[in-house]
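One protein chain omitted, others in place.
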Amino acid sequence: MKKIAIMTSGGDSPGMNGAVRAAVRTAFYYNMTPYGILSGYKGMIEDNIFELKHSDVSNIIGRGGTILQTARSQEFRTEEGQKKAVENLKKRGIEALVVIGGDGSLSGAKVLYDKYDIKSIGIPGSIDNDIYGTDVSLGVDTALTVIMDSVDMINNTASSHGRTFIIEVMGRHCGYLAVMAGIATGADAVIIPEVKPDLDGIISKFKKRAEDGKTRNILIVAEGAGSAYEFGKILQEAGTFDARITVLGHIQRGGFPSYFDRVLGSRMGAAAIEGLINGRNGVMTGLQGNKIEYVPYEDVFSRKHEMNQNVVKLLDILT
Amino acid sequence: MKKIAIMTSGGDSPGMNGAVRAAVRTAFYYNMTPYGILSGYKGMIEDNIFELKHSDVSNIIGRGGTILQTARSQEFRTEEGQKKAVENLKKRGIEALVVIGGDGSLSGAKVLYDKYDIKSIGIPGSIDNDIYGTDVSLGVDTALTVIMDSVDMINNTASSHGRTFIIEVMGRHCGYLAVMAGIATGADAVIIPEVKPDLDGIISKFKKRAEDGKTRNILIVAEGAGSAYEFGKILQEAGTFDARITVLGHIQRGGFPSYFDRVLGSRMGAAAIEGLINGRNGVMTGLQGNKIEYVPYEDVFSRKHEMNQNVVKLLDILT
Amino acid sequence: MKKIAIMTSGGDSPGMNGAVRAAVRTAFYYNMTPYGILSGYKGMIEDNIFELKHSDVSNIIGRGGTILQTARSQEFRTEEGQKKAVENLKKRGIEALVVIGGDGSLSGAKVLYDKYDIKSIGIPGSIDNDIYGTDVSLGVDTALTVIMDSVDMINNTASSHGRTFIIEVMGRHCGYLAVMAGIATGADAVIIPEVKPDLDGIISKFKKRAEDGKTRNILIVAEGAGSAYEFGKILQEAGTFDARITVLGHIQRGGFPSYFDRVLGSRMGAAAIEGLINGRNGVMTGLQGNKIEYVPYEDVFSRKHEMNQNVVKLLDILT
Partner (left out) sequence: MKKIAIMTSGGDSPGMNGAVRAAVRTAFYYNMTPYGILSGYKGMIEDNIFELKHSDVSNIIGRGGTILQTARSQEFRTEEGQKKAVENLKKRGIEALVVIGGDGSLSGAKVLYDKYDIKSIGIPGSIDNDIYGTDVSLGVDTALTVIMDSVDMINNTASSHGRTFIIEVMGRHCGYLAVMAGIATGADAVIIPEVKPDLDGIISKFKKRAEDGKTRNILIVAEGAGSAYEFGKILQEAGTFDARITVLGHIQRGGFPSYFDRVLGSRMGAAAIEGLINGRNGVMTGLQGNKIEYVPYEDVFSRKHEMNQNVVKLLDILT
């Protein structure tokens, strides 16, 4: 294998640049020629493909977002779009892809192999931590660092005023960010999509806290469980909790990569190239314990990332 | 003067703890006895007043919010409430107050002198920078640091996707935070309450940027100029700008005090005590250039903090 | 088991407060009474032991160092000292200990069981990551975050001047911090105690970089491999590398706990109490993959934490 291309796709996540850098440097180490594709499948179709030099990835490991950019592509869903994309790879002799992104991005890679024989290895990039096959996806540690710093700041003002705050974090189907942020910040309650919220329990708890002289309450809500504004209304109707709302939004996605994500991206980027060299294809790099394993796309798509129940219980103990 | 009391009141702002610490330490330096009042005028009425020891203010200079807490007090607006409050001061022999807060908090201090002969010096704490008589209020530098860090992060993801972002910052009547954040982050446009927004101009600019291949747009809006969501709708109707909204909210208020605010708080806290010793009363400490001056409450209340027009022009040049 | 005591011992490490908090809260959850011992074995001998309340551990999870403090104790090495210490535990009915610290601290705990029948579970706190039985010790992630931030800053000035910098990091017997920091920051070379340094190779590399127009060089040295100043002299004698030296020192130890260390400390603190309840004794909590396991003290003392060789190779590929 001589020529490979690297792309980022779907929502960006911190650490993608570390993975790009490692894939490029590892390709050079094994005498391969790395290409970059700009803006994911969109760029593949529009022939936005270019050779990457060693210095193109210098000093990018600490930068947020992705230097290869990302975009959605409706056209790639069509056979015509796919054929254009494949044509652009083949005319350069590109034999395989490193695809950094979420489920949807890896599905595209699967199509490219099943229908057009383009090999690929995926790298899970998603701040939600909702991808099966890896303990943690690229970007999760940074997103949680940003959330933690924000909740710490809100705690400062909440403690000064004796106020209730509801903080909405990302996570459409997955409460991972909310639970882990709850543990890391000492939040008073957490609501996640996986579990029906016990609003009466929360209201009782806050009332009991008030009786004990604790007038600060921090409630973290995963967006998939409902709107922070709605929960705010419910609390307000329940008593004297005049809750302030914070919706953290995209600062969760745009953080500067943490130590953990820089290293994870570097390990996965290198493992992707080494996997391709060793004949692997149609697999995603997954952090399992302390090792990077290769997980077949089928497993990634058909199974669900499960929340560690010990951690959910831990939250219950600590709050 | 032997006994003075220190309180924080109104919205909390970063740096208040540095001011409290400096006031306490300076009082000890001049052999005075400092008291703390918990939760502002509310605590004054409820007799939540206690002597402060040297060690009570150790290691607080880096903490956000205010260790003396703050609260609103309807009761203090009544003569009955005021009398209770004054009684609690007088029974301890407290002769003067250091009041850290915004306009409203200083108005309360003025009432206490005009009607009850309790002396005071104010310290301007307000992240909005809307207080006359000081170049910068306590907390502004930290709030801008938090905003800057947040906009940098949003810029990371916006640049990766070629997206338009609208970021709503605090400032009901005053665009200071929005303008200065615009300069510090290289935002593409800023909307403030003081100036009618030129939405057509902004839309033209963003369209021109798109023609030049720049698909990232960062628009900062001060809350007093309108809702970020509304401006988002206008942009969307104007063309293809599918803007994402971020409302930073209370993380702007709860930041960990910056170097600047730690020093400003320390200088103002010491100046307040020294002012009282030197017979000053009914004045607020103001940073004017490199000096701390004493500004009469009347001036603070009757005049308006003006935006430096050079800075507004600078924003225009740089964006 | 009704009464347990918690202590931190040896060098402090970030995350210890999270572990203390979790142990206290978990003890309450299971209706046990938690005690704190101040300054490790020294405090145990001097009877510096006190009951911990729920609120004693509020808002400590984000604080660096350890609220229980730590100190060295020569006296604990004597039988007389040990007997005093045990007496102080027994008179309160304390049946078991949670000991947070390094190898030396756990050895003390082993002595207390072997000779005096005091049970214990250890939690590995060490920024060097030199403790067998856990993938990562408490404090390592934070230490690496501090190192990474520092090297990023040095890189800023090194790149502006085209200079060579040598940065000495902690690690007497173990190059873990140096290697991982090298990966996370894109350093140009790393020297660790485990491997004889190839100084000629480094000099050749730097000379080649200079020929390619890259005049910035970042060399990270683990303290156990030799002094940064000595390596600086060697580089200087070898050619034109006028290296600047930075010895990071204790800022590596004093960082504010990262997200990772807050959660790791919380998990280990809870696991220690649950282990004691389930009859475990003489074991250390270890992070193995995604799980907390219990590792016998004997294994901890007799075996060595091995550097992941994949990571060493990765550094070689990326630099």
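All chains are identified by letter, namely A, B and C, in their written order; residue positions are counted from 1 within each chain.
The working rule: a contact is a pair of C-beta atoms (placed from the backbone, for glycine too) under 8 Å apart; a residue touches a chain by one contact, two chains touch by 3 or more.
These numbers come from a predicted model, not from an experiment.
Colleague: For the chain that is not shown, enumerate the shown chains it touches in the whole assembly.
Modeller: Touch partners of the hidden chain, whole complex considered, are B, C.
Colleague: With the missing chain put back, one of C:R253, C:R267 or C:H305 would touch it. Which one?
Modeller: Selected residue, touching the omitted chain: C:R253.
Colleague: Contacts of subunit B with the missing chain: which residues?
Modeller: Touching the chain left out of view, subunit B contributes residues 21-22, 25-26, 29, 58-59, 61-62, 135, 141, 144-145, 148, 152, 155, 159, 180, 183-186, 258-260, 262-263, 266-267, 270, 288-290, 292, 308, 310-311, 314, 317-318.
Colleague: To test your reading of the contact rule: which positions on subunit C touch the chain that is missing from view?
Modeller: 8, 12, 14, 39, 63-66, 69-71, 146, 150, 152-162, 165, 244-247, 249-251, 253-256
By our rule, only the chains that are shown with their structure count from here on.
Colleague: How is the touch graph of the chains shaped: line, ring, star, complete or other?
Modeller: line
Colleague: Between subunit A and subunit C, two copies of one chain sequence, what rotation angle (nearest 5 degrees) aligns their Cα atoms?
Modeller: 180
Colleague: Using C-alpha centroids, which chain lies at the maximum separation from subunit A?
Modeller: B
Colleague: Roughly how far is subunit A from subunit B, centre to centre by C-alpha average, rounded to an integer in Å?
Modeller: 35
Colleague: Between subunit A and subunit C, tell me the centre distance in angstrom, where each centre is the average of that chain's C-alpha atoms.
Modeller: 28
Colleague: Note the residues in subunit C that touch 2 or more other chains, in rising order.
Modeller: Residues of subunit C never touch two or more of the other chains.
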